[in-house]
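Once you've had a glance at the structure underneath, I'll fire off some questions.
Of the protein chains in this complex, one is absent; all others appear in place.
Here is chain A:
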Amino acid sequence: MGSASLIALLIIAIAMAVIMIYIGKIFGISSTNPQKGEPYECGIETKGLTWVQFNIGYYLFALLFLVFDVEIVFLFPWATVVRELGMVAFIEILLFTGFLFIGLLYAYKKKALSWM
């Protein structure tokens, strides 16, 4: 089918979602009152804003993730040719992951890997 199947799948997904939600809109019983639009926080009225600055811990892990995810992107082309290249590929990967491993150890030493 080729890459056209991606477009077909995308259209199917959007159509499926829209039809399902639309059927709900037609058959669903709808009512409104001011209490209903409030955020659901187990009965207690919500206090303060929700869209505020969040814990920096998540940000640190996102940064670390970026480094290692780019590493994996580099590893994919390497993995397809490792058989043809032989020993050179092995030494290469040893150096490459070695450097990143040092980076991981540094992050470990700086306590960036433990949740705060």
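In this section, a contact is a pair of C-beta atoms (placed from the backbone, for glycine too) under 8 Å apart; a residue touches a chain by one contact, two chains touch by 3 or more; residues count from 1.
The rule is short, and it goes like this: contacts and distances are computed from a predicted model.
Of the candidates "Glycosyl transferases group 1", "NADH-quinone oxidoreductase subunit H", "Na(+)/H(+) antiporter subunit E" or "ABC transporter ATP-binding protein", the chain left out of this view carries the UniProt protein name "NADH-quinone oxidoreductase subunit H". For chain A, the residues touching the chain absent from view are 1-6, 8-10, 12-14, 16-18, 20-21, 23-25, 27-31, 36-42, 46, 50-51, 54-55, 57-58, 61-62, 64-65, 68-69, 72, 75-76, 78-83, 86-87, 89-90, 93-94, 97, 100-101, 104, 108, 113-115.
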